[in-house]
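Reviewing the structure listed below.
Of the protein chains in this complex, all but one are displayed in their positions.
== chain A ==
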């Protein structure tokens, strides 16, 4: 098991407030992991503890085999961090900003210059490399942040809300850059509340709620846990009556609802479109439409929190 990040019962208390509550998390090398959760659920605090920027109240952390509170320099040398709404020195150009980072990392000058040119290219900022960072849009700033992460050739990249506040196109471009990280065998830990984006890039997600990681797993397994079924089939028929029992009897169907007369929504554990079609037709009803949709993470998320609120 080559875990690059391991936490065990990691907790952080701010006075009476529990920001992170006994978090146990393991990230294998090369994985893209998404931390999900509403604002204030402990995502950023967890990230800060992983980097040694905040000391945990209890529990242990190991990042690349080091304890970040004891040996933060070694950890920070090998882990790149893009903070939530990252800022740069406005009076310096993009290149100068990166040069400062390179110097803080102790990179020798010629090496730093080649790397800076390279990462600016990878982040798509070559044309604005010598423009003042103060004139950068939010999307460019974010990409410059990613260039900075890449500058130290990290083994782990930790991205805090990387796409928050970006327009859809910029967000898509940014997600491509994150996929590029994975292609370079960099382990990525990314936090977000923009779920469809997380869904698009993450191998595995963890759902945070009030400092606890309440759900964890691949997206499909999460959907299974929360929705009770990972597939959703919508069918449109000519006649509604008498069809419901037949549909309910299909093995694997967990719930059924009628949206409009003749239109049904089924949640199923397996892909049973063929069976549905067969039953509809054999009931003597015209099948007008049949579609399979995967539930989105938004739904998992919304459903989960509705359930939690309901129980509370």
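Descriptive notes on the structure:
Just so it is clear, contacts are C-beta pairs under 8 Å (C-beta built on N, C-alpha and C of every residue); 3 or more make two chains touch, one makes a residue touch a chain; residues count from 1.
We adopt the following convention: contacts and distances are computed from a predicted model.
The listed options are "Acetoin:2,6-dichlorophenolindophenol oxidoreductase subunit alpha", "Carbon monoxide dehydrogenase", "ABC transporter permease" or "RNA polymerase sigma24 factor", and the UniProt record of the chain not shown names that protein "ABC transporter permease". The hidden chain makes contact, of the residues A:3, A:53, A:132 or A:214, with A:53.
Touching the chain that is not shown, out of A:69, A:117, A:221 or A:263: A:69 (per the contact rule at the top).
Along chain A, the points of touch with the absent chain fall at residues 44-45, 48, 51, 53-54, 69-74, 76-77, 79-81, 83, 85-91, 100-101, 103-106, 145, 148, 152.
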